[in-house]
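Data first, discussion second: the structure below is written as structure tokens.
Here the complex is missing a single protein chain, while all its other protein chains stay put.
Chain naming follows the written order as A, B and C, and within any one chain the residues start at number 1.
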Amino acid sequence: MSAEQDKGAAPHGMQPEDTPELRALYKGFEEESLLPLWTQRADLMPPHPSPKAVPHVWKWSKLLPLAEKSGELVPVGRGGERRAIGLANPGLGGNAYVSPTMWAAIQYLGPNETAPEHRHSQNAFRFVVEGEGVWTVVNGDPVRMSRGDLLLTPGWHFHGHQNVTDKPMAWIDGLDIPFSQQNDVGFFEFGPEKVSDSSTPEFSRSERLWCHPGLRPLSRLKATPSSPIGAYRWDYTDRALSEQLKLEDEGYDVMVEPGHAAIRYVNPTTGGDVMSTIRTEFHRLREGSESAPRREVGSSVFQVFDGEGSVLLNGTEHKLETGDMFVVPSWIQWSLRAETRFDLFRFSDAPIMERLNFARTELDGTVLDD
Amino acid sequence: MSAEQDKGAAPHGMQPEDTPELRALYKGFEEESLLPLWTQRADLMPPHPSPKAVPHVWKWSKLLPLAEKSGELVPVGRGGERRAIGLANPGLGGNAYVSPTMWAAIQYLGPNETAPEHRHSQNAFRFVVEGEGVWTVVNGDPVRMSRGDLLLTPGWHFHGHQNVTDKPMAWIDGLDIPFSQQNDVGFFEFGPEKVSDSSTPEFSRSERLWCHPGLRPLSRLKATPSSPIGAYRWDYTDRALSEQLKLEDEGYDVMVEPGHAAIRYVNPTTGGDVMSTIRTEFHRLREGSESAPRREVGSSVFQVFDGEGSVLLNGTEHKLETGDMFVVPSWIQWSLRAETRFDLFRFSDAPIMERLNFARTELDGTVLDD
Amino acid sequence: MSAEQDKGAAPHGMQPEDTPELRALYKGFEEESLLPLWTQRADLMPPHPSPKAVPHVWKWSKLLPLAEKSGELVPVGRGGERRAIGLANPGLGGNAYVSPTMWAAIQYLGPNETAPEHRHSQNAFRFVVEGEGVWTVVNGDPVRMSRGDLLLTPGWHFHGHQNVTDKPMAWIDGLDIPFSQQNDVGFFEFGPEKVSDSSTPEFSRSERLWCHPGLRPLSRLKATPSSPIGAYRWDYTDRALSEQLKLEDEGYDVMVEPGHAAIRYVNPTTGGDVMSTIRTEFHRLREGSESAPRREVGSSVFQVFDGEGSVLLNGTEHKLETGDMFVVPSWIQWSLRAETRFDLFRFSDAPIMERLNFARTELDGTVLDD
Partner (left out) sequence: MSAEQDKGAAPHGMQPEDTPELRALYKGFEEESLLPLWTQRADLMPPHPSPKAVPHVWKWSKLLPLAEKSGELVPVGRGGERRAIGLANPGLGGNAYVSPTMWAAIQYLGPNETAPEHRHSQNAFRFVVEGEGVWTVVNGDPVRMSRGDLLLTPGWHFHGHQNVTDKPMAWIDGLDIPFSQQNDVGFFEFGPEKVSDSSTPEFSRSERLWCHPGLRPLSRLKATPSSPIGAYRWDYTDRALSEQLKLEDEGYDVMVEPGHAAIRYVNPTTGGDVMSTIRTEFHRLREGSESAPRREVGSSVFQVFDGEGSVLLNGTEHKLETGDMFVVPSWIQWSLRAETRFDLFRFSDAPIMERLNFARTELDGTVLDD
């Protein structure tokens, strides 16, 4: 595909001569709330995605202390709702958008604090890189949060967070807030100030009902737009990745690419993404391995879960360690390098791109047909 | 549903005291490209969609003369590509966006002019409210443009426009440019300066292959993401609406609501929307009838095709006549009133809302379950 | 694929020695309603489909006189319900099954006769090779029957037939009766003795609502398991086929194979088959053309609509003229030869095969991947 070849055409080739008549015309446009295409076509329709969002890395060593300090200075409660600090992409003009579609934040809950219940159209998840002691209550079902777990709070599910210990806890939140705000889709409703169920079971009811591989409760046969699983536990994720590595050792072709194991978290009622706007995955690279350079339509956020390595973002290498986060805007080339065994959580807006038929991938410089 | 009841909570209830320490914290955020949620939660997550886009009416009596004047002053050609004048929603800060997702424009082609071929990821259509004489060439297939016709140029199809007469012609374009720009999904490629097939057949090959009701070529059995039909002709639309009215006269329940006939243009390979981001419909109200007040998540644009009447937008009535266009942003209440038989073309971003599970409708004040 | 190579294994290689003990064992099986696999494996699981049904041709010149004679001797009415004469495949042991899944019959209605209303789970259609004057009333909607029309009466729709003229009329019926009987899925209910609406409109309400290409009533947005179209008119079918031939003449690749135009009748709410068990198609071969030899899993029935030619069924040529019908059982090789322009209606059980993942096709001796 030669989409990127602009064939030398002047991007604004058909610009008319600047005359008083033209100025009168343009003034007429302005008065009637109109804007011509010919003065802005090249900006509106670039040869390939040209995101304002920039590739960027946030260091956990900076994020966590700021979150801790917020814990000292900022109360959590009704109105603000959450002590969450959003990653603001430097290219996106002072909005707390990590990309045009996605929100990513570090959330911090002090000892015995509660973040009140609410619900919203926006889809949300939590991923835990360290710590424990908080239960998220989703539609009345308390879900334990522990290292390596992915928790879902799909759109319009009530949820609050309760720290039952005398230690603080931090985790990351991912939501489709920018997409929702940009496209005017969001509803929001307050719930109780305290969580509706303060018990602290090891496993949520959703897990007890749904987390049996290949089995589905006969009382729950309808496909749901979001996964009914409240928490995807680290044990399962770790085991799935370990088995892929062992199977590769045994000679079987089960990996995304050599040395690179990966799983996608899915909705067991469909086999598809966990929520309608957010894809979540976990990647494990063997020590010394590298992933092939890729470009994708849509944006992704990664958090290093374990190990050391780096990411190349449009040719620039960034060193990474546990907790570090980075964003890959649309059509930015990225690849991973593992110095040790290297574990990364990833989320993206890929379901939006696929459902709306905009997905496209370039691998090693070649655009893949889908 | 009480989504709109804000229950009196202070929107920023958890604001911390303004101290030097807090200022230092906020400075730390800024240095690390972070933004707290608690200072902006109410803006990011309003109780219901609170669009910046405003309801607005553009009068054809203003649009057409400006387009004609552009025809005199502005050449059409490579670079600018099209003599198209975009409707710029007054709430959207000087962008040529009719809504956060959609672009709407009046396009004007002078006698014997050609708008060169190109292709882009953005989905596009044309709708013709008056005039004739232009053929749009879509992937090499020339498609006649006549009053009442809807023409499709789905994403990544080459297309150009050729006026073969000595009279100018104007029509409206609809695209998902704002959505594509906002979400960084767009590719663009120039094609030939002249259209690749300058013949002027009465019917395009796509119509000859596909426009036989309930019949499908055996050589084309795969579902395609966009409709393969190049033009939806006015004759068919008019007949479909007339039959609905006659069937209502005969006592059968075939209408959307009493006195209100409507069709959706569909992809014959799926029965679903013509393109993955844009829904297109045609509505006909009997003289004297009114549609029930509605709110919908997502935005719509209407163009009056024939007759006289008005639209109520959040309670304000706007008189309408042939060619007038208006936009209904997300969750704005709208209803139509017909003084004469009243025909309107409509397009919207509803496929986006439905595929991403954000669709919601309020009819006569009640939110419908879907 | 080497599915047909039996690799020389004795089909019943593991047969045990015939001893008194074995006989006692087999008697034990019988007493306990058991049967061993090892004595019948080769019959139960042949190397490729080995239908009991045989390829067979029924001549219209024989069918029609017998139907006419039935019109003299056999009353039509409640109980028997229809004056229909089923094509009984000679291989299927005296059942009125044209194949293991499908029923095909010639139905005959005398001047001013009525076949009473009933409904059943079985899906049904009518195809008219000659004559006119009868209206089929489907769920209260009278549908005119004319030469070349395909009429649907999907499962559990009430339907009766009324001849409003003083001339008799004959047509063919296709149903999934054998499949339904074999698999015990059928419900049946009597309706009124007279048709529920005796009017004789030119077009049914279903056509007036649905037969506008690419348009869908906004009041009917749910996908339905069967097509809502009561009649697929000959005019449309003929035009669709003619256009394919013209497009081929103009150099475009729109045909199934050179010289062979074809359409599939589809459900406009899905783009898929008209009913869940029956596929219907129409084929037109140019004079002098031949179709490539094919084998398919599942059975088909053809009726010649116009022209002269022949079919090769497993290598044997059968001459055909208007009205002649033939059955192609599963995995029997078939191809068509056209002496004149050659028009054929076809129906089959392909939706069953595809939905249950049994479909397989061999074209020119090669099994196609699907």
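Heads up, the rule we're going with is that a residue touches a chain if its C-beta (ideal position, glycine included) is under 8 Å from a C-beta of that chain, and two chains touch if they have at least 3 such contacts.
Please read all numbers here as calculations on a predicted model, not as lab measurements.
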Shown chains contacted by the missing chain are A, C
Among the options A:65, A:94, A:217 or A:365, the absent chain makes contact with A:217
Touch with the missing chain holds, among A:93, A:271 or A:315, for A:271
Touching the unshown chain, subunit C contributes residues 2-3, 5-7, 9-16, 19, 21-22, 25, 28-29, 32-42, 44-51, 53, 56, 58, 62-63, 66, 69-70, 72-90, 94-96, 100-101, 105, 120-122, 155, 177, 179-190, 225-226, 276-277, 297-299, 329-331, 349, 351-353, 355-358, 360
Listed in rising order, the subunit A residues that touch the chain left out are 205, 208-221, 223, 227, 229, 232, 236-237, 239-240, 243-244, 246-247, 252-256, 262-271, 274, 281, 283
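Keep in mind that, in the parts below, only the chains that are shown with their structure count from here on.
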Among line, ring, star, complete and other, the chain touch graph is line
Expressed as a multiple of 5 degrees between 0 and 180, the CA superposition of subunit B onto subunit C rotates by 180
Comparing which residue numbers subunit A and subunit B contribute to their contact, where sharing over half means same and under half means different, the two sides are same
Expressed in whole Å, how far the mean CA point of subunit A lies from that of subunit C is 51
Whole-angstrom distance, CA centroid of subunit B to CA centroid of subunit C, is 43
So, in whole Å, the Cα centroid of subunit A is separated from that of subunit B by 29
Expected list for subunit A, residues touching two or more other chains, is none
